[in-house]
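Report on the structure given below.
Heads up, one of the protein chains got dropped from this complex, but the rest are sitting where they should.
For chain A:
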């Protein structure tokens, strides 16, 4: 899983270069800007989509549900920036309006997944050997099942819908987070800081809340950003399979699915929603790596 790999500091080029470079005074600013450029772009993109989610009509004044059969399958052009779909709906408007469900599902699913992971991770890392053993095995079982399959089983049992999608994605991503959190806690438990607190006679609860959690949570913020991108992908996959928002809701995965019927006729119906998913997920990944690099420095 990518989460684990990206948590290993040595594999991170941003971190390695940041640690070894000795900048010359005159070039510092320019270098910094160039080095930070991906981060800046990612942040701008993410902000753009957040704005789209909060106030879609600001960016796309047209109704994403307004049909115009006479203008069906229009290619990208002046009238319709990104073309139209089979009912003549404007793809650009639908992508902008689709940012809300995508981001909302992504954020909610990440929050739910992290919440579940925190409980499991703390219990495993701080709850004693047997609890650690038990939770560890459960997580291993969950890891053994492909994530999408787990989500599909959950949706099959609970029925499709936005709420179920959120929970399904949360359930799928939680084991990965839980492992990372447990690892952080175990590492911190052995740290001199916690040793000192124990020697000073602090209670376990106080050690957890005052020393371990604040330090363990910093990587969690990085994980959450990374997880957001991943959750958006998961949500899009599920609605692509027809398990997300019902039609004609402008949801990126649903749009992809509708467009695939007309792939040879109207590539833009599939390409642009796909691009939106890639850009959003990619930005979240870039941003999370920069955050990690910053927090490790």
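Note that a contact is a pair of C-beta atoms (placed from the backbone, for glycine too) under 8 Å apart; a residue touches a chain by one contact, two chains touch by 3 or more; residues count from 1.
The rule we apply is simple: contacts and distances are computed from a predicted model.
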Since a chain is absent, check the UniProt entry for it and pick the matching name: "ABC-2 type transport system permease protein", "Ferredoxin", "Peptide ABC transporter substrate-binding protein" or "cytochrome-c oxidase". "Peptide ABC transporter substrate-binding protein"
With the missing chain put back, one of A:70, A:144, A:157 or A:190 would touch it. Which one? A:70
Interface residues of chain A (partner: the chain not displayed): 65-67, 69-70, 72-73, 86-88, 242, 246-248, 258, 260-265
